[in-house]
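The complex is shown incomplete by one protein chain, all other protein chains being positioned as in the whole.
After this line comes chain A, so read on.
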Amino acid sequence: MPELRINGLPAKVDEGATVLDAAELVFVDIPTLCHMKGCEPETSCMLCVVKNVATGQLIPACSAKAVDGMEIDTECAEVQSARRDILNLLLSEHVGDCEAPCTRICPAHLDIPLMLRAIEHGNLESAAWIAKRDLAIPATLGHVCPAPCEKGCRRAQVDEAITIRDLHREVTEGSTEGSVLCFNVFSEKHHFIGLTPKSMTPKSKSVAVIGSGPAGLSCAWKLIQLGYGCTVFDEAPKAGGVLREHNSLPMDVLDDEVDWLAQAGVEFSLGAPISMHEAADGFDGIVFAETEFSGTHFADAFYAEEHKLAVKAVANGKAAAVAVDRFLKGEPPSNKEPFDSKTGKLRESEVQELTKNCATVEQAGMPAPQAEAARCLHCDCRKAVSCKLRKYATQYGANQREFPADERGHVQLIGHDEAVVFEPGKCIKCGLCVKITKRAGEELGVTFVGRGYNTRVAVPFEEALQDGLREAATECVEACPTGALAFRNVEER
C-alpha cells in the first residue's frame, strides 16, 4: 500500500490508486474536467496537474499512479498558474455566453432569458417572480428604465430587439389584465416563488437601511432574500425616494410594489426624523441608501448609492446587501464575479443558427406577451450553473482574452429539434460522451472526428444526434463538464 503526502498530509492508498484518489482521501480538492469515476482516465484536459515535489514535474493527478514516498503539492503558485493557463487555452477556443448579453448589460442583472422562457411557456407567475427577485421593483422600472438591455439584445440582428422592459412590467404590474398580481399570490403561495417558510422565519440578525429610494428598496429586498430582518427608514411619509418625483410613473404602481415588499417582510419606518442612534443600536448592520448621508461615517456602515438611473440604484442596493451579508457572516469582502464567457458580436449565419432556439411554429397562435417572449434567441448557456469549466474559470480567475484566437469558432447548434442540444463551440474534447456511449453499447454513439485543433465530437456518418444518444443521453448530458451537451428544455436556474 503506497503511502504518500499530499500538501504534507499523509495518505495511504491501495495499489494502483491515482494521486487524485489519494487527494480525495485527505479532502484535498483537485479540479478535473475530463475525469469521471469509473472511466479509464482520458488525460486530456490537463487541469488536474499537481506538482511532484521530488522531480519538480507537473503531472496529471487523475492518471498518475500514487507511488510510495511521493510528495505532491496541489496548491503552489506554479500549479495555480498552470491550471489558469489551461483554462485560458480552453476558453480561447470557447464559443458561448454564460450569461446573455441583455442580462450582462442590465445593471441589476435581471435574468432576462429565463424570464422570457417562463413567459413563453405561459408560466407568468414564475416570470413575475424572476423579475421581482432580481429587480425588486420591476413594474416601476418598467415605466422609468431606459432599457439598456434592449440595446444588447441579439434579436435586433434578426429583426428587432425583444421588448424586455415592457414584458417585465406587464408580468408584474398589478392592474394589467391577464398578468399575475404578484403580491396577491405571494402570501398564499410564497413557497412557490422560492421563499420557503424556513427562510421566512424570524431573523436572528437584522439590518437598517436608511433611505427608501430604489437603492434602499432593492437593498432591503435582497437582505430579506438573504434571510435577514430589515427596516427601511425614511423621513418622507411614503417610500420611493426620488421615484416619487418621476412624472411618467403612475404612483399607484410604485405604491403597489412597496406594499408587496412590506408583505414580503420589509419593515418600513417612515415620516419621522431618523435617529441614527436608534438605527445603530437596534440593528446588526446599517446601510446608507441616500445621497445626503454618504458623508456620514459609522463604523461598519455600508453604502448603497442612489443613482439617477433607477436600475443602477437597484443594482447598488443589491450589491450593498451582499456586502453586508458577507460582513455579518465574517467573510472578507469580495468582488469576484462569476466567470462569464463572451462570444461577442455574432456573425450573420450565427444569428440564423440561434433562431433555431426560437419556437417559431407555435409562436403564431400565442397571446401577445408569449409570442413576444418566444422571439428570444436563448443566448445564455443552458448549463451556466452546473458548468465545471465556468466554475473553475471563476475559481482560478481565468481570462478568456489571455491567449486570443485569430478567429473565433462558430456558434453552432446541433440537434435543435431534439431533446438534447449539442454546441460544438463549448466542447472541450474531454471524451466522456465518447466513452459513455461506447460503454452503453450505443449502436452509433458519438466519436471524435478529425484530428488536432479541428477535432470535434460527432455522431458517425453525420447521423442525427438523437440516433447517437439513444441509450445514454441523460448520462452524457450529466457527465459533460460544460454546456456542450444539454437538455434543450431543462432550466438549471
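The rule is simple: contacts are C-beta pairs under 8 Å (C-beta built on N, C-alpha and C of every residue); 3 or more make two chains touch, one makes a residue touch a chain; residues count from 1.
What we mean here is this: contacts and distances are computed from a predicted model.
Selecting from "ATP-binding cassette domain-containing protein", "NADP-reducing hydrogenase subunit HndC", "Acyl-protein synthetase, LuxE" or "Cobalt ECF transporter T component CbiQ", the unshown chain of this assembly corresponds to "NADP-reducing hydrogenase subunit HndC" (UniProt protein name).
Screening A:Asp85, A:Asp166, A:Glu235 or A:Glu492 against the full complex identifies A:Asp85 as the residue touching the chain left out. From the set A:Leu9, A:Cys39 or A:Leu58, the residue in touch with the chain omitted from the display is A:Leu58, counting the whole complex. Among A:Ala304, A:Val446 or A:Leu469, only A:Val446 touches the chain that is left out of the view.
By the touch rule set out above, chain A reaches the unshown chain at residues 41-47, 49, 58, 60, 63-65, 82, 85-86, 89-90, 92-93, 403, 405-406, 428-429, 434, 437-438, 442-455, 458, 460-461.
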